[in-house]
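Just below is one structure, and these are the notes that go with it.
Only a single protein chain was left out; the remaining protein chains are all shown in position.
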């Protein structure tokens, strides 16, 4: 029986990235659907729930993607709400790569430095990837600070973390080198999750920093988010500081995404969202 | 050479149910197209007609689906009109599951009781599934009555049967227990094809009914169309009456749909619509 993945994408063109990755993760057939809303998702999910029975249910699964994470979360809720009793299919959310990218970045950094009880900063951390990174750092025992150019936005991000993941984080405003330096005071690790082509952390602040031991950057479009680092750096040692660029993190992200899709077909009741995907990357990154 | 199915769906999202069923019926590749009209169907059908020649034509076929049966019938006509001479592909219509569902229900009932020359009632039988069920009961030699809450609608349904299938059926108005009892007077079998969650046949009418030997219900959403029956009942014997719930009928429907799709690839000139699909279910249900 063929492994069929129902790709529910909230954008007007379904993601090619997600489709290729799913095929490379062992999926036999993908049914691609675009412009998906919670309402339009339900009858499509019925189409996988009611076509295969019993143990065969696990050969169909659902992937929710698209560039808008909030839209994807609403579709995920609708998908989960469609199931009843034992009649369900496994489902994964990775809109905009939010879960797999954040998981890969945090796993890299957590493998480089002990985070337990330590301060970690997520720069420009109020977006979906930043908030998930904050969650994963917290799962590693770190005390997390998320920054934004506006204190109000940083505090709103903290409120979302509390609300969605029951997580307490600190907010900090970062407008210039001095306020970034202040936010990083005492931190052991930093992850830059800002917009493409936006430099967030000046070399004058990070280089030779007293406590900062691991640095990660997700911005692949020059200039880099962490000034003067290279995208392919993978635990590059600069005077005792280990640095991870977006291409190194992206390589792990890809493997994690493939592995998560593969796992969807091991049972008919998995929900792979933030925490579950971080568990996968941890197992995965160990080996 | 791969078996390619061209899925022409009149809805804005192509049916996942039909696609999974087609893959499970042995199709290698599906080309899914949505929002199909008779006009947009033609160049797509040319794409299967002109890419493979001679005996290879049978490795491409067309499936017409979507929730609107009338729209599907118009597309089917356009598909058939595209063919010329020996250059054709096999095609199947099953919009809203109308053919396979009605065929499965009637086959179950016809296997439970002899219908030849007997009265059979299709409750709320004016929709596409009900009308096809009436046709199939008639193929089994039954005298069919279709009911509606309005006599005018029931008579319109009879006119459609005459027009489309050259079939004479009786009309009856059913508004309450008394009128349902009256319509069922002397009937050997009944099939409820009403809206989801709509109870049509009270237990006080069917239980211990003098002539009624087989009962079928297509409504899977509680309350059931036939009061106090269970969806998974499959020829459940209640004091000599055999009862078929929607899940039991749905299981056969699925097998019929898979089998019909499989047959499409045995020749390049099959048209599987109502009567042809009922022939398939009869062969199938025997074995």
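Order of writing sets the labels: A and B. Residues in every chain begin at 1.
By definition in this document, a contact is a pair of C-beta atoms (placed from the backbone, for glycine too) under 8 Å apart; a residue touches a chain by one contact, two chains touch by 3 or more.
Given the structure is predicted, the values throughout are model-derived calculations rather than measurements.
Screening A:32, A:126 or A:241 against the full complex identifies A:32 as the residue touching the chain left out. Only one residue in the set A:1, A:20, A:178 or A:235 touches the chain that does not appear here, and it is A:20. Looking at chain A, the residues touching the absent chain are 12-21, 23-24, 30, 32, 250, 254. One chain of the complex is left out; on chain B, the residues touching it are 1-2, 4, 6, 29, 31, 33, 40, 43-48, 50-52, 60.
Methods note: only the chains that are shown with their structure count from here on.
Taking the mean of the C-alpha atoms as each chain's centre, chain A and chain B sit 46 Å apart.
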